[in-house]
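Please read through the structure below; I'll follow up with questions.
Of the protein chains in this complex, all but one are displayed in their positions.
== subunit A ==
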């Protein structure tokens, strides 16, 4: 349950991004969260609601864009879709799959006015 720490990081990034825009208001925070990232999106939303209070992004709409999981199957020597870190390769059924995409947790963009 480190979503609170993540939410605080998001607030830091948001405040830093608009530091040179006095009086601006952040209306939307767009996050990019991979399927394989160790984040519970609902918990993160809840924490953000609390953490963003009284900040430039107080009441901001939080949009979460999902990044599908993808892994490199050593057996098949190709990228395959996976939905968890322990998924078997959908083609060969083997577990020699290393995640290549879907572990990201990023603040993508902000809508400000």
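Throughout what follows, contacts are C-beta pairs under 8 Å (C-beta built on N, C-alpha and C of every residue); 3 or more make two chains touch, one makes a residue touch a chain; residues count from 1.
The definition used in the following text is that contacts and distances are computed from a predicted model.
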Choices "Acyl-CoA dehydrogenase", "ABC transporter ATP-binding protein", "Hydrogenase maturation factor HypB" or "Acetyl-CoA acetyltransferase" - which one is the UniProt name of the chain not shown: "Hydrogenase maturation factor HypB"
Full-complex contact with the absent chain, from A:67, A:92 or A:105: A:105
Interface with the unshown chain - residue positions in subunit A: 1-2, 5-6, 9-10, 12-13, 16-18, 20, 27, 30-31, 38, 65, 74, 84-86, 88, 95-99, 104-113
